[in-house]
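Got a structure for you, questions after.
A single protein chain has been omitted from the complex, and every remaining protein chain is retained in its original position.
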Amino acid sequence: MARRLAGALLTLVGVSLLVFLVLRVIPGNQITASLGTESGVLTPEQLASLRSYYGLNQPLPLQYLDWLANVCTGNLGLSLRSGQSVSAMTAASLPVTLELALLATAFGFVLGVGLGMLSASKPNGVRDALGQGVGLLALAIPSFVIASALVSYLAAKFGYFPNALPYAAPWEDPLLNIQQLMFPALVLGFGVAAPVMRTTRSAIIEVSSLDFVRTARGKGVSPRQVAFRHVLRNAMIPIVTATGIQFGYLLGGAVIVEQIFALPGIGRQVLNGILQREYAVVQSSVLIIAAAFVVVNLLVDVLYRQIDPRVRAE
Amino acid sequence: MSEVGVAIRLPSAATAPTREPWWQRLLASRSGAVGAALTGAVLLAALAALAGLVPHDPIVQHPADRLLSPSWTYLLGTDQFGRDTLARCMAGAAASLQVSLLAVGLATVVGTTIGVIAGWYGGWIDLVAMRLTDVFFAFPAILLALTVVAALGRGWFNVAIAIAIVYTPIFVRMARAPVLSLREAQYVLAGRLLGFSVPRLLLRHVLPNISSIVIVQITLALSWAILTESSLSFLGLGQPPPAPSLGQMVSEAKSLAVVAPWTLFAPALVIVIAVVGLNLLGDGLRDALDPTQER
Amino acid sequence: MKQSSLIRSGIGLLIGLAMAVTACGGNSNSTSSTKVGGILVVGRTADIDLLDPHKATAFQTVQSLEQIYDTLVGFDSNLNLIPRLATKWTYSDNNQTVTLNLRTGVKFQDGTPFSSADVAATLTRILDPKTAAVARSNIALISSVDTPDANTVILHLSSPNVAVVTAMADDNTAILSAKDIAAGTVNTAPNGTGPFKFSKWTPNQQLELVRNPTYWGPKPPLDGITFRVIPDENSVVSALESGNVQLGVLSDPLAAKSAQAGGLHIDKTPQLSYHVFQLNASRPALKDVNVRLAISCAIDRKQVLDTAALGEGAVTGPITSPAYLSDPNDRPCPSRDLTKAKAYMATAGKSAGITLDAIVETGEYATAVNEMQNVQAQLKDINVTLNIEILESGAYVQRWLAANFDAAIALNGGRPDPETMYGRYFTSTGSLNKVAAYSSPKLDTLFQQGRTEPDVTKRKAIYKQISEELEQNAPWVWMFTGFNYNVETTKVHGFTPMSTGSLIFLRETSLG
Partner (left out) sequence: MEPLLKVSDLSVVSSGREGRQEIVRGVSFEVREAESVALVGESGSGKSLTMLAVMGLLGPGLSSPTGEVRFGGRELRGMPEGELRQLRGAELSMIYQDPMTSLNPMMRIGDQVAETLTAHGTGESEASRRARKELARVGIPDPDRTARSYPHEFSGGMRQRAMIATALVAGPRLLIADEPTTALDVTIQQQILALVRERQRSDRMATIWISHDLGVVAQLVTRVLVMYAGRIVEDAPVRELFAAPQHPYTAALLASLPHAGDLVRAPLAQIGGVPPAPGSVPSGCSFRPRCPQAVEKCLEDPALMPRNSSLAACWVPREEWK
């Protein structure tokens, strides 16, 4: 386990380096981003004072090191535009994306496994085509199309757009929170359901042909028990892997749905950071998304151990 | 997004009856046939566009014919510049496929090579490769593509590079897994005993065995590339107009959905056909190519 | 594998899921129209980015801070100057001295009384290069500020200028309290004299303002204003339809069109900012005025407006300030004239055609890329080929500032006074002349006269000449001005939209 933690740490350092370099490569900096065309009006000495204010005058390696040092001490830097500390911003935005990703993954998992079992029940049969069709359709329609159509339909038809109200944290107003996250999670859930469905289908077909399933049927075990205790249980490993990966992608990938549903998630925080050239915001937020992703992978590994006794033995 | 982790079944010694060529088996299976049909249709439309066989020029504007609903002259209606949506869908399909094929091609070659080498040699090569892929996996895909395009600037080539960078790690991890187990397989050991050179071993024995997995991954990655390209366009980072790409058309048409819904449904439908087609084709190929598949 | 077992369990899962979704959706409309008392919720796509009015450039930030702070003077709905914290202002000493009489009995929201010392401290802060204040260039000619008594301020100008008071209407010259400037709490604890007070800011979500009980002016009907961030314009329309937001600020004409379908009240006011196709006259291909005139004649402005912005806007001349509005037909080719354009190209010896690198920005406003596509198509008719380069806003601004382009589609900010609008572009000493890439002795003298002429009718004549000079030499091709869209639900009364997009009249708006 220790080896895995070391590996995870190394990954995070890699991510921090990557995001730091990529941001420096993008043309334009904080000044042009904030002042826009007005920044042409700045006199040379104004420009110099601003550069130092944004810390742009230090040599690159120094900027990287002192940022990393700050991160290790928990100071994720400051959003110079809003005067907000990045850790405060992230403390507000990460839970939103995490909850959204969790709900979407749960929904996607249930739908994906349901459809996967449905289509695996009769390989290459009508049910198979139906299950695959629905799954692939969910995958194929771009999420922003579904999201915008859903939002405008619900608002125009029922005057129902809970996301117009400020974001309510689950502990503040659980009912409103669920209503605000239900539909975005539904949209993202489809994206999760498709790969989970396809993995479930192929895993179930494969496991169903194994000998111990025939043994179970030979013992007179009911079909439902055979489906869940024997087949699904053994098919869990690839399914959990696929679901874990999808959860990881949602952390960064939900930015479009966060835009349309006005959810103050971390995806949007990074996108705004990139557009406004807020280096501190982007670097720290991406690092935290990466950390969350790495933690999810570790959790998936731990989950393996719980599911598969053979792995637990090692 | 990928079926990483699916149990690898080594070909059993069952004496399979003489098999027809793989493509016959592909077309025989339901998903293979439907997949090939759909993907073929999109490919045909794209090639037709490249060959100029389009009802109207996809770029020339006819302001007088703005926002016309589907009619016999404009089968799928026109957009706000009076350009024919059908022609743009065909040209868009060509553009999107162009980006996806390049991106996935790059990702496959680079990713699979690194994966195989990492899997085969192990040791620190494997460690470095794995850490690198973790870094790219941990880095949110859309944001990685976003920053790459913002850095390199637009153009379909840069969009393809961005998507390739996002997918390479998937191919690395997907190719490495089977090589780890194949390395210990008897017949590979036998090959090593017989003194085959490593490249020969890799090419003749290892690659064919993971070819079915790679091919399935390619079709899946192609469908994902098309979707990523459309998301990039939605964020304003897709291919530059006036040349259309499916993603660009969908994101542009999003705000026209009320005024001219056909400008949205046409490209979205082409994306759906392409993605569903490619995924089913992937399934069909996997069944057709996998020697262990009796059914 | 027994099929029946799998089917039943698969379907069971699906049904369970479906019921869960519908059950939650059931009691949905209980929260749709909760309007808390007199709080007006404004929906818009971007959040304010900072609290310091002197540094605010983002449109939405200026719009919010103008509720908290007052400026010395302001504009009425027709953009005529009206008194605010300054009740009277007189030019003297050959327009090189301005005396301002201040309103008495005014308090800051934290209770400290307002006096001339605050005005002096504010102006000094703006003029100080270290602050990097946005309005600095517009009032740079103030050499010194005197405060003979608590209610009078005298400005000494380095050169005669009648536009300096108008510049004081700019929100970037908001009056701060000297105490706050000294304490440096300007960007953290907003404290102005305006009708609404800062209450709470949740970044990326909303800014909440409440009524200022000690406001010197008429008591605002609203208990408070909440500016809510909804990043997608179509979602803003949906929020309005759901009643959770009562006033929406939109820029995308397509989204506005969908709002019309939603039965909402839409205020379309022509913007001051103008959509322009800038030509870089310093580049060899565009040095010859004939080529520029050919391009100007080859572009049908109405077609660009109709295709790129679905006709949501009006064709415009160079000056968009209402008081000095240019006549859009007062140009070499009032409507598209290909023969004349080709003739110009022939005189320039460029009938074979030229190729231009054109840059355009994506992300900030929706229609830019579409405008470029239409202009590109139109210019093909005179063999002018545009190589489009779409840049993300950061990269665009850098290329634009460095004038590193042959041509550029741009949306430049308009100002109520043409001097502050074009002085820095088309005068040889202007800070953005490099970007405009055109100036002439005639324009220099005209701008100098305009700057110093106190009589309004004479100033109008001067700027009419400037407008003609710009159209005759076509450094830029002015195309159209869009609209500011303020979309209101039926519950909003008494709101007056402004062409500057300002929401200053929220202080007169009521809900109910």
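Miscellaneous remarks
The letters A, B and C name the chains in turn, as written, and every chain counts its residues from 1.
What we mean here is this: contacts are C-beta pairs under 8 Å (C-beta built on N, C-alpha and C of every residue); 3 or more make two chains touch, one makes a residue touch a chain.
For clarity, every value in this text was computed on a predicted model and none was experimentally measured.
Here one chain is not drawn; of B:R25, B:H62 or B:R131, the residue touching it is B:R25.
Of A:R127, A:H230 or A:R268, it is A:H230 that touches the chain left out of the display. Mapped onto chain A, the footprint of the missing chain covers residues 123, 209-212, 214-222, 225, 229-230, 233-234, 307-310, 313.
The criterion applied here is as follows: only the chains that are shown with their structure count from here on.
Think of the whole protein's Cα atoms as having one middle point; the chain whose own Cα middle lies nearest to it is A.
One inter-chain figure worth recording: chain A and chain B are separated by 22 Å, centre to centre, where each centre is the mean of the chain's CA atoms. Measuring from the averaged C-alpha position of chain B to that of chain C gives a distance of 43 Å.
Computed from the mean C-alpha positions, the centre of chain A lies at a distance of 36 Å from the centre of chain C. Multi-chain contact residues, meaning those touching two or more other chains, occur in chain B at positions 150, 254, 257-258. Of all residues in chain A, those touching 2 or more other chains are 26-27, 148, 152, listed in ascending order. The touching residues of chain B, when paired with chain A in their complex, are 1-7, 9, 29-31, 34, 130-132, 134-144, 146-148, 150-151, 223, 227, 230-231, 234-235, 247, 250-251, 254, 257-258, 264, 268, 271-276, 279-280, 283, 295.
For chain A in complex with chain B, the touching residues are 7-8, 10-12, 14-15, 18-19, 22-23, 25-27, 123-124, 128-129, 132-133, 136-137, 139-145, 148-149, 152, 195, 198-199, 202-203, 206, 237-238, 241-242, 245-246, 248-249, 251-253, 255-256, 267, 270-271, 274, 286, 289-290, 293-294.
In the complex of the two chains, the chain A residues touching chain C come out as 26-29, 32-43, 45-46, 49-50, 79, 81-84, 89, 92-93, 107, 110-111, 113-118, 120-122, 127, 131, 148, 151-152, 154-156, 158-167, 176, 178-179, 182, 186, 204, 208-209, 213, 217, 222-224, 226-228, 231, 258-262, 264, 268-269, 272, 275-277.
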